[in-house]
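Removed from the display is one protein chain of the complex; every other protein chain stays in position.
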Amino acid sequence: MSRASLEKFKYFMDIQTRWNDNDMYGHVNNAVYYTWFDSLVNNWLIETGVLDPLNSAQIGLVVDTGCQYFAPLSYPQSVRAGLCVAHIGNSSVRYEIGLFKDDDERACAQGHFVHVYVDASSRKPKPFGDKFRTALETLV
Amino acid sequence: MSRASLEKFKYFMDIQTRWNDNDMYGHVNNAVYYTWFDSLVNNWLIETGVLDPLNSAQIGLVVDTGCQYFAPLSYPQSVRAGLCVAHIGNSSVRYEIGLFKDDDERACAQGHFVHVYVDASSRKPKPFGDKFRTALETLV
Amino acid sequence: MSRASLEKFKYFMDIQTRWNDNDMYGHVNNAVYYTWFDSLVNNWLIETGVLDPLNSAQIGLVVDTGCQYFAPLSYPQSVRAGLCVAHIGNSSVRYEIGLFKDDDERACAQGHFVHVYVDASSRKPKPFGDKFRTALETLV
Partner (left out) sequence: MSRASLEKFKYFMDIQTRWNDNDMYGHVNNAVYYTWFDSLVNNWLIETGVLDPLNSAQIGLVVDTGCQYFAPLSYPQSVRAGLCVAHIGNSSVRYEIGLFKDDDERACAQGHFVHVYVDASSRKPKPFGDKFRTALETLV
């Protein structure tokens, strides 16, 4: 799999690394990348106004995630994260994420994150409304 | 993708969930599963005698991970984790993992975890020795 | 401060350490001890039948914590955790915790954890009922 470049992505945030992100081997642990994916996706959803985690009638449950690691990242460096949408279904969406350092054009790591949106109470899939779908389309 | 059954796996451990494993939605967060994969694989390596994390001349770096989530898991329940090996290369190995609850025959979640083994100092790939390869073959 | 001994504590659990509990320096990170305190206290509350985290009308909020670290702990070792109660107020309780390894009589680390119990909706302090107070008294 080839390393994605910055221009693939539509929404960006700079991730502040933490002391604890590094593991015994001195680099960011593989599981920590997924906590960044979670924050990146949810930050975008919250900023866009389509999610209020504790009050929305529709929330996203994660059904599939994955990551390829090409080059290590380490605290205390800052990491640039990029987000785009690869597929929109009736109630599910596949986000793709790239992580970049310094002026690297190619991702140090890249992954995917599939959300199924459900009714917050019943936890059954609930199709996207127009506002949500329109927001997702801006990331395609 | 179909849900794996218990008999696919060769090595098992019971994972003790923690208060903090659950996120705002009351279930184990998707990233936490990968901390379990890490512990499962490393527990097996350490018990088998092929890895001493801070002293071994050869250590494993993670290059690819993924997980599918079929049914939620939640603290305080205990989780049964199963491990097997799907592919052994010269210096890399693809582990597969299933997570089970109670008497479920089918996995609540399943994933993969690819390690490349490298020289601990140079961090360059280093082929498996006989002892390591023989140990990995018991998980195929 | 002197190191507590095992007999100070009334309730025990064995904590399963995780790969990620160790930080860059190869020992369990200071913050991780608090995730163990959280699990120890909540495990006891749940087992005793006085708390169901997502459904109880009364939940505990943490208002004060502390820990002294006397000797390092490291993944993959198992850790024995002991819990007792040092003070019971109207709606608050001070738990004390000791962490032990192997056959050590003296704690490797010890700490405190103060919960104020509140109404789950209003988040205002709510005095202990008889069942809860009686349960807490068994840990004094």
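As written, the chain order gives the labels A, B and C, with residue 1 at the start of each chain.
Please note the rule applied: a contact is a pair of C-beta atoms (placed from the backbone, for glycine too) under 8 Å apart; a residue touches a chain by one contact, two chains touch by 3 or more.
From a predicted model like this one, the values you see are computed outputs, not experimental measurements.
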{"item": "Residues belonging to chain A that touch the chain removed from view", "value": "15-16, 18-20, 22, 26, 35-36, 38-39, 42-43, 46, 53-54, 75-76"}
{"item": "Footprint left on chain C by the chain that the document does not show", "value": "24-25, 29-32, 34-35, 37-38, 53-54, 59, 61-70, 72"}
{"item": "Those residues of chain B which, in the complete complex, touch the missing chain", "value": "19-20, 22-24, 26, 29, 31"}
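The definition used in the following text is that only the chains that are shown with their structure count from here on.
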{"item": "Mean-CA-position distance for chain C and chain A (Å)", "value": "34"}
{"item": "Distance between chain centroids, defined by C-alpha means - chain A, chain B (Å)", "value": "23"}
{"item": "Contacts with 2+ other chains: residues of chain C", "value": "19-20, 22, 26"}
